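Quick notes on the structure that follows.
All protein chains of the complex are present and in place, except for one that has been dropped.
The block that comes next holds chain A.
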Amino acid sequence: MNWSFETLKRIQTQKGVQGIIIVTAEGIPIRSTLDNASTVQYAGLIQQLVMKARVTVREMDPQNDLTFLRIRSKKNEIMIAPDKDYFLIVIQNPTD
């Protein structure tokens, strides 16, 4: 039983979620609920951003590490949960 699918389905049913992408650390999208063009764009851009954020956090304190990254914009919020090998990206329209 592939629990990963269940997890993703559960996230998708939450209120306001527009899309989910799972990306490897190199930027290859593994699974996505958005169309290919957007997926590739998100994957490429966000991977660079996460690298930068991680380096920033680490430079301030080498013992520290990045656990979560939220980018709130006028239209939606992009949430990124990074890990050593993979990232989970969720785009949500927050309540307002």
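In this text, a contact is a pair of C-beta atoms (placed from the backbone, for glycine too) under 8 Å apart; a residue touches a chain by one contact, two chains touch by 3 or more; residues count from 1.
In this section, contacts and distances are computed from a predicted model.
Protein name for the hidden chain, per its UniProt entry and selected from "Adaptor related protein complex 3 subunit mu 2", "Small ribosomal subunit protein mS39", "Dynein, axonemal, intermediate chain 2b" or "6-phosphofructo-2-kinase domain-containing protein": "Dynein, axonemal, intermediate chain 2b". Chain A residues in contact with the hidden partner, per the touch definition given at the top, are 2-4, 7-8, 10-11, 14-17, 22, 24, 26-28, 30-31, 40, 44, 47, 67-68, 70, 72, 77, 79, 81, 83-88, 90, 92, 94-96.
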